[in-house]
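Read through the structure below, which is laid out as structure tokens, and then see the notes.
What you see is the complex with one protein chain gone and the rest in place.
Moving on, here comes chain A:
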Amino acid sequence: MITTSNLTKKYSGNQVLKIDSLDIPKGQSFGLVGNNGAGKTTYFSLLLDLIQPTTGFIKNNGVQVDKSEDWKPFTSAFIDESFLIGYLTPEEYFYFIGELRGQNKADVDSLVAKFEDFFHGEIIGQKKYLRDLSKGNQKKAGIVAALIGNPEVIILDEPFANLDPTTQIRLKSIVKELAQKQGVTVLISSHDLMHVTDVCERIVVLDKGEVVKDLETSAATLKELEAHFAN
């Protein structure tokens, strides 16, 4: 689904990302871990064509992302709060995203209804603007908005941060279901090794912009990751 070739990103001579080759097959739940500055967000930003690669390219379902915009209809993402429109209510935000992705209000409503327990009654029907919600609730709204319109690729940057434990557990089951039952390719970055090993079939460790580990998740993965980051 997503192929990365000879990708590098430099900021004024400083190399922040260098991935020679990385293939993510369709329907895989893919985890990206690494310390601060390892290049996780840079990689996601390149994938969404928010920044330009210095060399190389990423192909999303055969579409080179910095050449054509045809990857947009089947790709969605929630990177940070700047993906939210603060002066809309969550409902309006969902409808707006839905409209951009060719979904009518009824479609959006039925999708959002599925996440009622995820929202915990704090998002829908609150008559509040997104900017007035707490950080955690903003994140929930952003994550659900990224699921609107049956995307085939979903990119979530640090989805577990700022969420309460109940929601973290619910989010994990949502992500698992997306990948296993619906064949959606889910890309997640996280600092929480436990969550990431729970959710992802495959985990890639970035260090100073380079891939240093590429693991199929197994019972031993968590130990291995912990050992890696302990050094």
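Basically, a residue touches a chain if its C-beta (ideal position, glycine included) is under 8 Å from a C-beta of that chain, and two chains touch if they have at least 3 such contacts; residues count from 1.
Following the convention adopted for this analysis, contacts and distances are computed from a predicted model.
According to UniProt, the chain absent from the figure is "ABC-2 type transport system permease protein", selected among "ABC-2 type transport system permease protein", "Membrane protein", "Hydrogenase-4 component F" or "SigE family RNA polymerase sigma factor". Considering the whole complex, the residue from A:L48, A:A141, A:L171 or A:V204 that touches the absent chain is A:L48. Contact with the omitted chain, checked across A:I85, A:A161 or A:L222, is made by A:I85. The missing chain lies against chain A, touching residues 48-52, 72-73, 75-77, 79, 82-89, 91-92, 96-97, 99-102, 127-129, 131-132, 149.
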